[in-house]
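The structure that follows is given in the form of structure tokens.
Left out: one protein chain. Kept in place: all the others.
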Amino acid sequence: MGIVQGDQMTLNIGPQHPSTHGVLRLEVKTDGEIVSEIRPHIGYLHRCFEKHSENVTYEQVIPFTDRCDYLAAMNSNFGYVVAMEDLMEIKVPERVDYIRVIMGELNRIASHLLALGVYGLDVGAFTPFLYMLRDRERILDMFEYTCGARLLYNYMWVGGVSHDLPKDFVKICTDFLDYFEPQISEYNELLTYNKIFIERTADVGVLPADVAVSFGVTGPNLRGSGVKWDVRKDEPYSIYDQFDFDIPTGTGEFGTVGDCFDRYWVRMLEVKESVKILRQALKDIPSGDVHQAIPKKIRPPKGSIYRRTESPRGDLGYYIVSDGTPVASRVKMRSPAFTALSVLDEISRGWMISDVIAILGSLDIVLGEIDR
Amino acid sequence: MGVLENRFKDNVIVASLDKFLGWARSTSPWYFQFGLACCAIEMMASAASRHDLERIGMMPRSSPRQADVMIVAGTVTMKMALRVKKLYEQMADPKYVISMGSCATSGGPYWQHGYHVLKGVDLVVPVDVYVPGCPPRPEALIEGLLKLQEKIQTERPLTRKTA
Partner (left out) sequence: MTPAEIKTAIESQFSGSVLENEDLAENQVELKGEQWLEMATFLKNDPNLCFDQLECITGIDTGEEGPLQTRYNLHSMEHRHKIEVVISHDRETPKVASIEQLWRIGDWFERETYDMFGIVYEGHRDLRRILCPDDWEGWPLRKDYEGQEDYHGIVVPKIKEEEEWE
């Protein structure tokens, strides 16, 4: 037997894979099981959103924004209409602001529930997925009651919303919140404090804060590394400055600050904060007409604007350039998952292949948003 | 059935072999979870607690070698089209394809200016059932799967196929 010469192996975690959250191809160079480099290949879902937005009118762009981040469609709409209303200097009625915040926060809870459930599925836990999807279905029922759609709504329009809330929506939503709050402790018992889950996620894939800022990582991924940055508090839009809520950050519960468990834990705590915001909004919602500020024809003045809002994945920014016609000259969507995926190579070096799956799940990416 | 009528008790069934095979083959098709975009979320929701796909015999499989039905859920782009064809060829016969959602049927909302979007997955693989919607409700997907089961039941695998 001679000396066995070790060499690098290239493993392809291909576009079709149950754990890659969509069509993502990872070219992984490994030395046995230990990863030495990862090259993500994206573009398998490039649906030409930006080309479409240069050829349809401003209000027709809104269904396309739904389909980019399809897990948080309300928040994608929210970001676009906030940017348009800043560009056109439209002031919406107060009821519209409250409805938008309610829908945005409900969708944040739904998106986080799916992210956490699928993360459990990635590391091997099947039951929390079923429990979390069961509760997510109740939120989708409420959306369907309001605007008719379960997943892709086209709900928020420039200057207002498409449908007013039904008469008993406040009661239904309050009942849901009363049912949902004890469920969070049930999820914690099932998944969060589970010894196997903690072993797989604590201390794995640590993202230091300065690396995160340089890579443009935002949202729960950045907050999991200890940086207190939330667009709702630091550059407030709509009426978020009137609500009282905290920004949870990662504190190294079971391991180092910025590991996978911290990012997961921040999302779980954010669900609780969203419930807080919802209760305040449902109590104080005023009455009014939701369609009165919707302009008949959207023709913004010449100029450009960049505005960001907080989607469940991070800072969702829209760069809109207008040339005075009803059709946009350029709409660019700065998606938070794009930056989150770019940091995958940096934080997975030295870990094993199964840890790469755990790290990828903790970043919570949606390929529709990355590829647009 | 004149000579067989009223000859046997109720615990004896007489039917053609094709019917038995159709019943056996159609009632547990394992699907290949090929979720690409938003329709994949509705496919996952129809496999989850409320609309359970396991009760009609469908189980998700991640490998094409173990699957009978490929549900193409979502937009197929040019970059992905070559891989869809490869995965379809890796499935073992008999295989079926369900095209879920309007993007897989005909390009969906991206038909007009999508330079990178394939206008319908039936340009690369043969499709058996089309489920419309954007995204289709889980109930619509279940109806599409039941229609596929009906289609499988009408097949006659034992008949020699003439050229």
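A and B label the chains in the order they appear, each numbered from 1.
Methods note: a contact is a pair of C-beta atoms (placed from the backbone, for glycine too) under 8 Å apart; a residue touches a chain by one contact, two chains touch by 3 or more.
These figures come from a predicted structure and were not determined experimentally.
Undergrad: Of A:51, A:134, A:163 or A:279, which one is in contact with the hidden chain?
TA: From the options A:51, A:134, A:163 or A:279, the contact with the absent chain belongs to A:51.
Undergrad: Any idea which of B:24, B:56, B:82 or B:146 touches the chain not displayed?
TA: Only one listed residue reaches the unshown chain, and that is B:82.
Undergrad: Thinking of the whole complex, not just what is shown, which of A:111, A:221, A:238 or A:339 touches the missing chain?
TA: Candidates A:111, A:221, A:238 or A:339; residue touching the omitted chain: A:339.
Undergrad: Sort through A:300, A:317 or A:361 and give me the one touching the missing partner chain.
TA: A:317
Undergrad: To test your reading of the contact rule: which positions on chain B touch the chain that is missing from view?
TA: 78-79, 81-82, 112-113, 115-116, 118-119, 123-124
Undergrad: Considering the whole complex, not just the chains shown, which residues of chain A touch the missing one?
TA: Considering the whole complex, chain A reaches the absent chain at 42-43, 46, 48, 50-51, 54-55, 57, 211, 213-216, 227, 229, 234, 302-304, 306, 308, 315, 317, 319, 321, 325-327, 330, 332, 334, 338-339, 342, 346, 371-372.
The rule is short, and it goes like this: only the chains that are shown with their structure count from here on.
Undergrad: What is the distance, in whole Å, between the centres of chain A and chain B, each centre taken as the mean of its C-alpha atoms?
TA: 31
Undergrad: Which residues of chain A touch chain B once you look at their complex with the stated criterion?
TA: 14-18, 22-23, 43-48, 51-52, 55, 63-64, 67, 70-71, 114, 129-131, 133-134, 136-137, 140, 150-152, 367-368
Undergrad: Show me the residue ranges of chain B that touch chain A in the complex, using the header's touch definition.
TA: Within the complex, chain B touches chain A at residues 33-38, 40-42, 44-45, 48-50, 62, 74-75, 77, 79-80, 83, 87, 109-110, 112-117, 134-135, 137.
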